[in-house]
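In this view, the complex is presented without one of its protein chains, the others remaining in place.
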Amino acid sequence: MVSDLVLLPQFLTNGLVIGSGYVLVAVGLTLIFGILHIVNFAHGEFYMLGGFAAVLGSQLLGLPALPTLLVVAVVMAAFGLVVERVVFRPLGGKDPTNAIIASFGLSVLLQNLMLKTVGAEPMAVKSGFAPGAIQIGNVFITAERIAIVAAMAVIVAALLLVLRYTWTGRALRSLSENPTVALISGVNVRRVSLITFVIGSVLAGLSGALMSTVFMVQPNSGALIVMKAFIIVVVAGMGSIEGAIIVGLALGLIESLVAGYMGNELRDIVGFLIVILVLAVRPQGLFGLKTERS
Amino acid sequence: MTPPILEARGLSKSFAGMVALDNLSFSVNEGEIAGLIGPNGSGKSTVVNLISGVLVPTSGQVVMRGQDVTGAPAHQMARRGVARTFQMIRLFGTLSVEDNIALALQQKEGPGYVSSFFRTPAARRQRAAAGVTAREMLKLFDLEEKASDLAADLSIGQRRMVELARGLASEPTVFILDEPAAGLAPHNVDRLIEMIRRMRDEFGVTILLVEHVMRVVQSVCDRVVVLDYGQKIADGPPAEVVNQPEVIEAYIGLGRGKNA
Partner (left out) sequence: MRTPLILLLTTAIACALPAVLESGYFINVAIIALIYVILASSLDIMMGWTGKFSFAHAAFFGIGAYTAAMMQRSFGTDLWAHLPAGMAAAALFGVLLGLPSLRLQGHFLAIMSIAFQTVVYLVLAQWTDLTGGHYGLPVEVSPELGNVSTFYFVTLGCTLVACLFVWFLTQSRFGDTLTAIRDDETLARTIGMDTNVIKIVAFAISSALAGGAGVLMAHHIRGVTPNDYTVMTSATIVAMVVLGGRGKFWGPIVGALILTILPEVLSDLAEYKHIMYGALLIFMIMVMPQGVVGALTGRKAK
């Protein structure tokens, strides 16, 4: 057991890194799913495309880390804009199940399109950092991994500031509380929806770019991550950004501990068991308000 | 004297700490048209949802013919003879008007899903009989020519009548009408008043009418219970109740009673 405990800090560190990636994807999804009520199964493909956009920036254009992230943000903003305008807006307001099917189709389309154009081989994103791990106590960690956690903290902090202090952020929050009232009080719901969707798409892309420096990217990279993002959003409670941050980090830590102490093959199953349990017991999520209405 | 058909005994309901209904007791007697009135937000809809099994009370009892049925789910309350309409009209939009009614009156005959699957003669007879009853009901409500239209294609006034026909067809012990005049044009309100009376006079149906259009309540109800802020403030014949100071205060005092 001694050796097990020696590894604990390392497992926790790994979990923090993976959890940070989950947080970015899940916060983006909670904006889109929790607030706009768009069930976007293609959100994982946004993550995957972000990874490939980073490959484009770092490998093909030879850009350093920050400009590469900028490229990713711009590409994903443009992509999110097109998808919202072309697919989700025309479907909005009608049968919500139609958007579920359409986004499922988009997910299948993007995955296989990338498979045909870039192939199934995993690709790495070059961070430009010095190779090799840094030792802190018993914990080994690479510069990329530190950067992931730091970037997540900065991006999430920036997002929270935007939501609190900008007009769009306030409009978004009023939209999440009551769309009808928001509409009546002069919020341009269409514009706010578009901006929200674009922000969500950029967050997913940035996460994909950051995580691909460590885990590489391939066309099906997003398939599992989108499910975990849904798990996080649902467990946290629809539209709860703070909840998504906590649950996202927690899922990363739990997975890392399960992989370390119980076996790697159980890692991915844990999250799904948690969501089935939470949905069955507390359908409104851990941080969601119960809304029983007459 | 026989026990009342329906009794609420000390019913309370709160939502996330907000008290919507506070210790309400009232009863509805056989063959009566009882009114339940009150300003918006006074708890009328909560009462309907508690009696019809959509919600479970925080405390108190719902009693039917002396039997405690508190907390029974909606489908069981329906099988015990509680039929209802909805403030926002509810019909199966992709089914025909006739099927909407036939489905409702098939529920009491037990499942029968297996015999229906195998198309046994008994199942076919039952289905045909349900269709005949449904059309008779529609005739009563002057809608027989709409029988094969989709429910979604009717006007609001017609849809409201289909809701009444659906409830009446199921031969309810008590029929709850949840703000049936909501959204109706004046001539449709007259028709509604006429049909509510006929349901009781010709079919002997006991009716609990939840309404805030006073014209409807005053013209059909034998007795009214008045709610305000989740509490009963009056109970008696409509002519007496409307003159009680508490009722006037609740309706007019705060300028909330534009329909009064």
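Brief remarks follow.
The chains carry the letters A and B, assigned in the order they are written, with residues numbered from 1 in each.
Basically, contacts are C-beta pairs under 8 Å (C-beta built on N, C-alpha and C of every residue); 3 or more make two chains touch, one makes a residue touch a chain.
Given the structure is predicted, the values throughout are model-derived calculations rather than measurements.
Listed by label, the shown chains that the missing chain touches in the whole complex are A, B. Considering the full assembly, A:Asn98 is the residue among A:Asn98, A:Asn138, A:Thr166 or A:Ser185 that touches the omitted chain. Looking at B:Glu7, B:Glu32 or B:Asp99, the residue that reaches the missing chain in the full complex is B:Asp99.
Among B:Pro3, B:Gly41, B:Gly71 or B:Gly112, only B:Gly112 touches the chain left out of the display.
For the chain left out of this panel, the touching residue among A:Val23, A:Ala54, A:Leu69 or A:Leu106 is A:Leu106.
In the full complex, chain B contacts the hidden chain through residues 52-54, 73-75, 78-79, 83-84, 86, 90-96, 99, 103-104, 106-108, 112-113, 116-119, 123, 127, 148-150, 166, 170. Although one chain is not displayed, chain A still touches it through residues 33, 37, 39, 41, 87, 90-91, 95-98, 100-102, 104-113, 116, 223-224, 227, 230-231, 234, 265, 268-269, 272-273, 275-276, 279-280, 283.
The definition used in the following text is that only the chains that are shown with their structure count from here on.
Between the Cα centres of chain A and chain B there is a gap of 48 Å.
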